[in-house]
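Excluded from the complex is one protein chain; the other protein chains are retained at their positions.
Labels for the chains are A and B, by order of writing; each one numbers its residues from 1.
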Amino acid sequence: MITQFSMLASEIGPQQKFWFRHNASTFGDTIDPIYFYIFWVSAFFFVLLMALMVYFGIVYRRKPGVAPQPSASHNTFLELSWSVIPTILMAVMFYWGFKGYIGTRIAPADAETIYVTGQKWFWTLEYPGGVTTKDNERIADVDVPVFAVPTDRPVNFIMTSTDVIHSFYMPAFRTKRDVFPNRYTNLWVKALDQPTHRVVGDTTKGFTVEQIDEKNKGYFLFCAEYCGDQHSQMGGRIIVVDGPSYQNWIQKQSDTSNIDLVTLGKLLWSAKGCNACHSIDGNKNTGPTWKGIWGETHEFQDGSKIKVDLNYIRESILEPAAHVRTGFSNQMVSYAGRVNEREIRSIATFIMSLNDAHTAEAQAEAEAELAEQKALKEAPAAPGTPGTPGTPGTPADGATAPKQ
Amino acid sequence: MSAGHHDVSYLAPKETLFKTVWSWVYTIDHKKIGVMYLCAVLAMFFLGGVFALLLRMELWEPTKTTVEGVTGTFLPTVNTADGQQITVNNMYNRMFSLHGTIMVFLFIIPSIPAALGNIFLPIMLGAKDVAFPRLNLMSWYTYVFGGVFALYSLIAGGVETGWTFYTPYSTTTNWGNVTSMVLAAFILGFSSIFTGMNFIVTVHKLRVPGMGWFDMPLFVWAVYATAIIQVLATPVLGITLLMVVFERLFHIGIFDPALGGDPVLFQHFFWFYSHPAVYIMILPGFGIISEILAVHCRKRLFGYRAIAFSSIAIAAISFLVWGHHMFTSETAVANVVFSALTFLVAIPTAIKVFNWVATMYKSSISWTTPMLYAAAFLFCFTIGGLTGPPLATLATDIHLHDTYFVVAHFHYVMMGGTVLAFVGGLHHWWPKFTGRMYNENWARLGCILVFIGFNVTFFTQFFMGTLGMPRRYATYVDEFTTWHQVSTVGSWILGIGFLIHLMVFLQSLVAGRKAGANPWGGLTFEWEAASPPIEHNFSHEPVMTHGPYDYDTALPPHCDPKDFPLPDPALVRRVHGAH
Partner (left out) sequence: MSTVPAPTLDMDLPPHARHVPQAHWRNAKDEAEAAKLGMWLFLATEILLFSGFFCAYAVFRMMYPGNWHAASSYYLDWRIGFANTIVLLLSSFTVVLAIRGAQTNRNWMIVVNLAITNLCAIFFLVVKLGWEYWPKIQKGELPGANFDYGNAQGSHDHIFLSVYWISTATHGFHVLVGIFVITWAMIKAMNKHYGPKHYTSLENVGLYWHIVDVIWIFLFPLLYLV
């Protein structure tokens, strides 16, 4: 316990204060003082009442044979003051809270729009230009996606969900908002000018993300509305970067062409939230594990038997309900439109690599494909945009590939 | 009900065992029904409490993985018959959902009104029974019926929707047995409505002749205000839950966004009941505290009318504030209105707290267990109440909503408020309805352990909440570990405290000293009846000779003036004026 206390102190030092955590957005400066105003008013009344109670309790304890002194059973002045004074203090709470709140609701016009999708049990953020995050970090035993927020402009999150209600909660930014299916809600923040990370590099060499203050790893994103099994693992890491780094970040996330298929598949496994239900270590979870299934033949609920190959993986991603393994119930929704063909292929190759018998084959395929990509890029006439470079043999608009 | 039995204690056994059992099963005596309710709600409290202890154990560690990669912490991973796996998370989710539903629907809502209220409300009015004794029995069996549904649901897979049953999660999840749990809550609602109707009519029509509205004990006022909320709010919950059941069975789509329905509408309906319901939970507790303070301080309550009116005011305003549970899902305009109204409801509560403390001034305080509980209540409930305003304030609630701050708030009001008042009231009236005294010193020890354990368990959660720890989390980020562990240790102290109380009660039933008719020197009618009361409560209809709290002028019934000396009448006249 003692070590834990000291750990608590050292690890959180700059992150936590006693009540609120380190503040990372402009809202903290308005919201924290309101809280402390209420806190001190409450503390005053609490201490006053408890002191009186204890004092009376001691002084007026019953003494055998002694009659109590009679005293008035009401007093207009007292009663009025303990009705009116709290009322006034509470009116201030309301008004101040109302003003602070209205400020958090109306997004400034120059805000950068980021689309957020909540899904059991992960978040996807879509940056301008349709770029989504691929980076991830391991927090509390799960790989959660990493998102960047710029310091040079406000950000407006426009959010929706594909299944049940979630809630987008960034404690360090002092804000949250529920995310509904079939409806858009929004939330905006302006990060304080205190970047936690910087992103350096360029498109050819690739980008790296560097932590600026060794104690500050960035901030938490939580899901705050109960949404089922892995509600508590539906998190994320928010890093704050300056303007140029933010542009680099978007570039970094958009460009996957220099990542080989196996590595990319693994990245997507966590970035797209597959890890919420599919393990890669053989453990049974909400969905079947990915370990060792490539090339195997499985039995399905409709009685069919299918061999796990590229076609089957593709179908499972785009049309999860088509074939459901016995022993599982389908909890997955279609990813059509949210993964492109190269990404599907990378996931399949990654799954291939998870079967010891096929690992070498998968590596070889991944290397060959990466070489192909390189060649394409170097050839000046190549049309591919980063992220959807159109693998030979698949349609360029693979993301919306026709069903069947 | 032959005449011969009239002067016998209501607990006295009949000639044969069968007749005795029958005299309980088919009783229309409000005291027996109350006692049966009492046993049931205590059992439910312990069941809910066991779930609480289990879920606190699970939170001992931040993630699923313990030492060296061994998976699975306290709660096991289970395979169900059809090969589905219940993960650790899922087990945890069941724990808090069952804990919440049991505590709310099966324990706290019926706790004080249906158990202690049933036993004492008619006696305090000088009546022989409630207005509709058969309806009362029906309410009890409706409760049993609902309880059976809930227990069936528990055995048949439990629920993991949280006690709030938010759609579309609750209508689409195929884990557990949500339908029967929702039906259980629906049925329990009827039980609550029946009790409420009965009490309202009883208060209107069965007061002893000469007892005006302002001669009623404050417990009666509080239960009356509660009953109004029960009758007016519960039907809306009923219809909402019914729609959830239809949604699950027939996919009617009213609350399902996938079919064009509106999940926020469900939240409005749910909180339209469940906010007033939190005052269903606390108002009877307020009533008990008023009784305990008056009797154990030997003091006329300060501001009787203010306390009585504030109960009614709370009941009325409680219908207008439900939106404060939805600040992160509703539009800005609605939020502003609801925030403002929420502060209004805090004012009558504040008035009560000040009045209670003022009552202790120049009184004669006997630190019995009930009085200790009243003080513990004042401590904990004030904290719980004072953490309401940061949640009602828009700017701060956006941060605090659905964090452990809310969890701490509502345990401070429900556990630190209602439960402490309930246990205090139980000790206060224990001699009356069982006819036996309990062991004062052990009970005091229990009270102190509960008080310490409670604060250790839940005060830590305020810190976690402001730091951003969301609720309903089976796993959490490392930095909260210490807080969670302190909280878990607190829950053990709490458990030991309740265990001691349990022992004290059992000991008292088996070997407790016989209680006199008026061990504390109370002035309200229940202390005029025998301990335990006879079947029709009083051998002669009691007469109003003094107000319920005239401790300065009236000698308590069955009491020796030496034990309860009265102040000098001249002094009394000077303070209160001619009586």
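Definition applied: a contact is a pair of C-beta atoms (placed from the backbone, for glycine too) under 8 Å apart; a residue touches a chain by one contact, two chains touch by 3 or more.
Keep in mind the model is a prediction, meaning the values are calculated, not measured.
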| Considering the full assembly, with which of the depicted chains is the omitted chain in contact? | B
| query | Of B:Leu11, B:Leu151, B:Leu206 or B:Val575, which residue touches the hidden chain? | reply | B:Leu206
| message | In the whole complex, not just what's shown, which of B:Ala150, B:Val236 or B:Ile500 touches the removed chain? | response | B:Val236
| Option from B:Gly146, B:Gly261, B:Gly303 or B:Gly425 whose C-beta touches the chain left out | B:Gly261
| Which one, B:Leu11, B:Met197, B:Ala316 or B:Leu344, makes contact with the chain that was left out? | B:Met197
| For chain B, which residues reach the chain that was dropped from this view? | 1, 127-133, 135, 193, 196-198, 200-201, 204-206, 209, 231-236, 238-240, 242-243, 246-247, 250-254, 256, 259-262, 265, 268-269, 536
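The definition used in the following text is that only the chains that are shown with their structure count from here on.
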| field | Distance from chain B to chain A - Cα centre to Cα centre, in angstrom | value | 38
| query | Hey, which residues of chain B end up touching chain A in the complex? | reply | 62-65, 71, 82-85, 87, 89-90, 93, 160-162, 166, 168-169, 172-175, 257-258, 260, 263-264, 297-306, 328-329, 332, 335-336, 339-340, 343, 346-347, 350-351, 353-355, 357-358, 360-367, 375, 378-379, 382-383, 386-387, 389-390, 392-399, 401-403, 463, 466-468, 470-479, 481-482, 485, 551-552, 562-563, 565-568, 571-572, 574-576
| field | List of chain A residues in touch with chain B within their complex | value | 1, 4-5, 8, 11-12, 15-16, 18-21, 30-31, 34-35, 38-39, 42, 45-46, 49-50, 52-53, 56-57, 60-74, 78-79, 82-83, 86-87, 90-91, 93-94, 96-102, 104-105, 139-142, 163-165, 167, 169, 171-172, 174-178, 180-183, 185, 220, 222-233, 235, 283-286, 326-329
